[in-house]
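Showing chain A:
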Amino acid sequence: MTTTAPILALKGITKRFPGVLANDRIDLALRPGEVHVLLGENGAGKSTIVAMLSGLIQPDSGRIEIEGRPVTIRSPRHALSLGIGTVFQHSMLVPSLTVAENLLLGAPWWRRPARREMAARLGEIAAGLGMAVRPEMRAGDLSLGEQQQAEILRALVRGGRVLILDESTSMLTPDGIAELGALMRRMAGQGLAILFITHKLGEAVSFGDRISVLKLGRKVGEIPPERIRGEETVGEVLEMMFGARTAGAADTAPPAPPRPGRRLVVEGLSLPARDGAPALEGISFDVAPGEILGIAGIDGNGQRELAEALAGQRRAGGRVLVDGRDLSAQGVGGRRRAGLRYLTDDRLGEGTVGAFPVSLNLVLKEVGAPPFWRAGLERRAVIDAHARDRVRAFDVRTPGVATPVGRLSGGNIQKVILARELVPGARVVVFSKPTYGLDLANARATHQRIRDLAAQGIAVVLISTDLEELLALSHRIAVMSGGRIAGIVANDAEARARIGRLMVGVAA
Partner candidate 1 sequence: LAAEVKAIAILTPEEGTDYGWNQQGIEAARKAGEITGVEVMVAQGLGYGDVRPTLRELAEEGADLMIAHASGYNTAAPEIARETKVPVAIVDTPEALTPGLIADYTLSGHEGAYLAGVMAAKMTRTGKVGIVVSGEPPSWNSQSAAFALGVRSVNDKVEVIYAVIGPAAYSDAAGGKRVTESVIAAGADIIFGQGNGSSFGMLQAVETRKAVDGGKVLFIDVIGDKTPIDKGHLLTSVVWDITPVYVAMIEDLRADRFGTRSYAIGLKDDSVRLLKTPQVPDDVWAEVMAVREKIVSGEIEVPAIFDATEVRKLMTRVEG
Partner candidate 2 sequence: MNTDARADGAGATGQGAVAAAALGALRAGLMAAVPILLALLLAGLLLMAFGKDPLAYYGYVVRRGLLSPSGLEQTLTRMAPLLLIAAGLIVAFRAGIWNLGIDGQFMLGALAAAASGPALSGVIPGWAVLTVAAGLGALAAMAWSVLPALLRAFQGVNEIITTLMMSFLGLSLANALVKLVFRDPATTVPQTRTLPVDERLPRLFETTVSSGLVIGLVAVVAVHLMMTRTAFGLRLRIVGAGPRAAVHAGLDLPWLTVAVFALSAALAGLAGAVDVLGVYGNIRADWNPGFGLVVIPVVFLARLNGFAAIGFVFLFSMLSIGGESAARRLGVPTVFTLVLVAIVLIVLAVAEWLDQRARARRA
């Protein structure tokens, strides 16, 4: 395989933010016909590269070359005109516009928006990809997965010669991932240069032609096409990223068996439909101490509502009991005190207050409680000490505990939430997509934490759209569909097939 000349090249790119060196003399080349995978831990600086290539920010030093000529990418518009299309890590849709209208943004301002034509084109492209996006839906009413699909479609509709996908598979189903992978291959075949960012090494080796690895802002290695070879490559990448050929405990360890008893009992939970979210109807299940109950299902089938109803964020019908104690009348605080913890998947909007320092976000659910507050007065030293402690324990990459949490990379925000919720005293923990956006080492560490929790006798409800994750961790798996539990299956050899059937509405 001969290497073609790059369309786009980064030469010695450096970018600093207050307290962080996000990119340190990075060299990177995107070639036509190649899928270039960018790997790296959370906060390694991947999205920073994306931001520079899409014109959102400019490098402090170094240069970007297009077809060998140095360019300054002044703005997103400029990037688009250079043929660089981007799907960003965080949603870039206008919630109050429909999907079609969102995709129309950018046409000359005096034009009449061609809504119908766009809808038709969208239908075509989506169908070819096995995606089901309704062009007339308001973007804000879509699930995160659907939003991600819409954004991928936007990049495709626009066309161009460079396509950047920043963790675009994180919300897709296994089938969706496979289809996106196939699409990337087809497009590369047509001469497009693709930059693909993911945390899943499997995706990297199966879709990628070339792999670059970042660590702490520096590029620590590149694997050219001729050296990409399945498992072997994975090991090589792990070594580059973590300095070891394995990252934490292997994910295959079977969970310890649960203990007898019913720690969490849910009886007839129900909730009316709201804002495009489905109603919950008659949800009942129970979880034993030490048991991990997985909740599978396509995003938007009531998982979020179930989690919020369990946590007490929404008043629901039915009963929730922990160790036999009825918590139905309790709010969030009462349930938390009773040992019920909920880790939301909405990190920035709900899980944290972006403008507040890491330190305060770590005690966000303890406001007013000792030892952080005494007689209602804040004890900064205690809060900060606690924060430094948690930051160390969970390896949160942050310039300091006073840094606003919103400035951290997505994965590190997730670690802040984990660090906050997994404090002593938990009896039941509800996880919602706990490893979404986490790098491999952190994902594995989180999985290990979940197992450890179970081993301590804590009941775990694990909501995830990642079937592999569920199969690796759960004792039993419930499948949600349309706001109901379609069925609960034991995690055995048959599980994968039965879950698939339940998801599409066929009895297992």
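Here are a few things to note about the model shown:
The working rule: contacts are C-beta pairs under 8 Å (C-beta built on N, C-alpha and C of every residue); 3 or more make two chains touch, one makes a residue touch a chain; residues count from 1.
The candidate set was assembled so that all candidates are chains of the complex that A comes from, given by their letters.
Keep in mind that this is a model prediction, so the values were computed, not measured.
Of the numbered options 1 or 2, all belong to the same complex as chain A, but only candidate 2 touches it.
Residues 18-19, 311-313, 331-333, 336, 342, 344, 346, 349-356, 360, 364-365, 367-368, 373, 376-378 of chain A are the ones that touch candidate 2 when the two sit in their complex.
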